[in-house]
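Mind having a look at this structure? Questions to follow.
Below, a portion of the complex is reproduced, with chain positions unchanged.
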Amino acid sequence: MTTQIRWPDPYVTGPLRAVVEASPLVFGLTNYITAGLNANMVLAVGGSPAIGGNPAAVEPLATAASGVWINLAAMVTDTPELLLTAARTAHDAGTRWVLDPVTVGAGIPVSDDLAAGLITTVPPTAVRGNASEVIALAGGTATSRGVDATATPEDAVPYAKDLARRTGAVIAISGPTDYVTDGSEVIAVPGGHRWLTKVTGAGCSLGALVATFLAPGTDPLRATVAAHAALAVAAERAVEHARGTGTFAAAVLDELTVLAEGS
Amino acid sequence: MTTQIRWPDPYVTGPLRAVVEASPLVFGLTNYITAGLNANMVLAVGGSPAIGGNPAAVEPLATAASGVWINLAAMVTDTPELLLTAARTAHDAGTRWVLDPVTVGAGIPVSDDLAAGLITTVPPTAVRGNASEVIALAGGTATSRGVDATATPEDAVPYAKDLARRTGAVIAISGPTDYVTDGSEVIAVPGGHRWLTKVTGAGCSLGALVATFLAPGTDPLRATVAAHAALAVAAERAVEHARGTGTFAAAVLDELTVLAEGS
């Protein structure tokens, strides 16, 4: 059974208020293409971001933070070992962490292996990816069975439920409608706007936002749904202030600011 | 003889329509200062960008992509060997690739040597740079003969024609008026706006846009001209929606979105 939730359902507005009150430190490893937008998204909803893979800083920051996100595209600048160190530090410190399995299933063996290792040894609190990434991560051999980039979020739901049950993580699938599951409940988050796929890093920002919404200690399913619902409503409202993808990107940050400052 | 072409000449609108229809994967190695803007430019015209120098991903991505661009300022994070691997992979796979010779002739020997090696061993489909870079790349000893950053695009045209004849590449020179040549024809693209030089990475984005316009298989001279004409007209229209360089950068992306969605 799938429940549908939209902003401003109290189920999702409460977690944003918790972020604004806590102003949590959120640490991320991501890539340089999207790091600026990711940081600005975290700031807009009231979090305090730190990003980046200085080996000497990863352990202190992953320890000090209340939430951590690891985007596998961080391998543009960081080694697999460093990503593993960050995840392990978060895991061992009891800090909630989010895996964004970018490129898993896309034919880059080092990504696939790292993701599988992380899931098994230091399971994340939540995973968020697109349909193909979630299917590949859940299926193990999904790639070789021909899963392609045209998989829909709906196709990925059974894989997500299975993966959630096996790992204990909340799994979120991004798409025209997002789906979030803890293995039993499935919550659908409609909304957003197609221009979100035309702004580099907007999808990756969901990983950062989920870590931010998890940071104050909110129930993981609820926090993950709230992060998706906040970005979805911000995008819907942003399009009214945008002429194209440039002003749209700025307007999404604006609408998140408005949500946070009004919460 | 120089022909002048402006948007919306069908010679340049056709290649944009081809990008929108193909939505090609375009892979780039560039630097972290401009990567976000470059990716957003590619997205705005309908391409699908992947950027970055994870050694394990460069070969799969340069193989899978329909267009590749290599900006020598990528050496901020990547080794010369990695750039060479990307170029060689594209070349050997028959994938069209674009060289953006940033800093060539500026007194950084490793850049000059790499550019010379690339041109000789794995010749690009197109080169785009400013006047000084094109003169330095074409002239070999141009730098030591005192070419400075005040060279005009018009000064660079004979060097560009010579370089095009020797390498088989289309050569584009950016400036107040851009010039593009295949060694026999020279096409001038007027337009643009001086604020393009005040937005970091706007010039570098031309390398990404040329790779995107080449990706669907359009004639290289026409594709290169079209990329320059699209950015020129977007900049001219953007300035009407801008108060300074911040809103201008967003508005350029907006106008590219409008061009692509209307094509």
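By written order: A and B. Residues from 1 in each chain.
What we mean here is this: a residue touches a chain if its C-beta (ideal position, glycine included) is under 8 Å from a C-beta of that chain, and two chains touch if they have at least 3 such contacts.
This structure is a prediction, so every number in the text was calculated from the model and none was measured.
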Number of identical chains in the entire complex, 2 depicted: 3
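Here is the rule we use: only the chains that are shown with their structure count from here on.
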Write the angle of the rotation needed to overlay chain A on chain B, where the fit uses Cα atoms and the result is rounded to the nearest 5°. 120
Taking each chain's centre as the mean position of its Cα atoms, how many Å separate chain A from chain B? 33
Chain B-touching residues of chain A, taken from the complex the two chains share: 31-34, 36-37, 73, 75-77, 103, 106-111, 195, 197-201, 242-247, 249-250
Note: in the complex, chain B contacts chain A through residues 32, 35-36, 39-40, 43-44, 49, 51-54, 56-57, 60, 64, 77, 241, 249-258
